[in-house]
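Input: a single structure, listed below in structure tokens.
One chain of protein is taken out of this complex; the other chains stay put.
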Amino acid sequence: MPSTDNNLVRIRDLHFSRGHSKIFNGIDIDIPKGKITAIMGPSGTGKTTLLKLIGGQLKPQQGTILFHGENIPAMKTKKLYEVRKKMGMLFQSGALLTDMSVFDNIAFPLREHTELPEVMIRDLVLMKLQAVGLRGARDLNPSQLSGGMARRVAFARAIALDPEMIMFDEPFTGQDPISMGVLVQLIRSMNEALELTSVMVSHDIEETMAIADKVYIISQGKIMGYGSPEEMNQSDSPWISQFVHGEADGPVHFHYQARSYSDDIFAGENRD
Amino acid sequence: MPNSRILEISVGIFVAVGIAALLVLAVNVSNVSGFSAGSQYTITANFDDVSGLKPRSAVSIAGVTVGRVTSIVVDPETYEAVVAMTIDARFNDVPVDSSVGIYTAGLLGEKYVGIEPGGAPDVLEEGSVIRLTQSSIVLEKLISQFLFSQSDKKEE
Partner (left out) sequence: MFDWFAQLGRSAIDFFARLGSEVLLFLQAIAAFKALVFRPALIIQQLFSIGVRSMLIIIVSGFFVGMVLGLQGYNTLIDFGAEESLGVMVALSLVRELGPVVTALLYAGRAGSALTAEIGLMKATEQLSGLEMMAVNPVERILAPRLLAGIISMPLLAAMFSAVGVFGGYLVGVDMLGVDTGAYWSQMQARVDFEQDIIQGVIKSVVFGVVTTWIAVYEGYTCLPTSEGVSRSTTRTVVYSALAVLGLDFLLTALML
């Protein structure tokens, strides 16, 4: 494989649609090894979908997703599961297993994939819980956690196996400023210490811009722009600057696509 | 989820009770223990008429079940019914000159094979054939015989 470049993931000409709605219409993305790449875009553009495509949970209609030079959509189930051991994913909803405690949730990947003795698993789990500040919550059930806490537990679980790459789906939502700061710090330090490759979906522009090495902005099935955070900030594209600066007015539409508001309203009136 | 100790114990109880129930069905309901394979021998007997007898019907001596009918076929030459039955090996000293008959349990009940022990010193063994047989009593035949004999008497 000619993976002489330093991109861990290399997406080319990706097309994906759900039913009749086209979600990706030929996008190219490179995720550099050991860096933090942020994916940004309006709600509902398919950021979560993109992460699931990289994880092999969805199959694109067209295009390649190379991970270490190997095409994920073409993999057999067994191979795919091997590759997934090198990825961690933090789901938007947390996706904790509800029939076991916080401790067991984090121990779960370790118990499934390693033969480590229980004492060592305990140490590892407590370490991860300490990192996200929830060591005291180890005996709680997922149902007893707040949304933000659940996400931090899921975070700890995603890093339990020390994967090569972690995909974070909105890790900061629902976090108070302190734990947000801790998480940002954590991602940054893991990245530096372990050369971890991170893919991060987030709406928190400030935090994202602060820690990301590279930013992609996607909308309407296309890449609207990419580059370092500085480049994004200084971009003269009205589109990017609207998004990066969070202005309500501009080329980006806040509404899910629909016919014009006045048409809809009049359609209701005309009915009587 | 209860803790793992309680979990294991209750699953253990569940499996034990289930297997015990299977054993009850095997031993108390179907009485499988009496006829385990290997400890039995097969004998045959020819009858003129076996009406009502079926494979699996009981074979008994003095009302005690000692075996079971395994197959009933017609002898292609004599047109007699050949009944094969397995007898539990515990009953291994039945005289060879015993006679067998087909009887009915109760007025309308099940047909079964009854063995009347004889007095010879030799005993029945694997493959023995019983010569003395009494066929199934068929109610219709009995009644018609009775009626005919009545009318015969009148004609005399």
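Chains here go by letter, A and B, matching the order in which they are written, and residues are numbered from 1 within each.
The definition used in the following text is that contacts are C-beta pairs under 8 Å (C-beta built on N, C-alpha and C of every residue); 3 or more make two chains touch, one makes a residue touch a chain.
No experiment lies behind these values; they were computed from the predicted model shown.
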{"item": "Hidden-chain contact residue, picked from the options A:24, A:67, A:91 or A:216", "value": "A:91"}
{"item": "Among B:58, B:81 or B:94, the residue in touch with the chain that has been omitted", "value": "B:58"}
{"item": "Absent-chain interface as seen on chain B, which is shown", "value": "1-2, 4, 7-8, 10-11, 13-15, 17-22, 24-26, 28-32, 56, 58, 65, 106-110"}
{"item": "Interface residues of chain A (partner: the chain not displayed)", "value": "52, 55, 57, 77, 81-82, 84-85, 87-89, 91, 93, 95-98, 108-109, 112-113, 157, 161"}
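Quick note on the criterion: only the chains that are shown with their structure count from here on.
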{"item": "Centre-to-centre distance between chain B and chain A (centres being mean Cα positions), rounded to whole Å", "value": "75"}
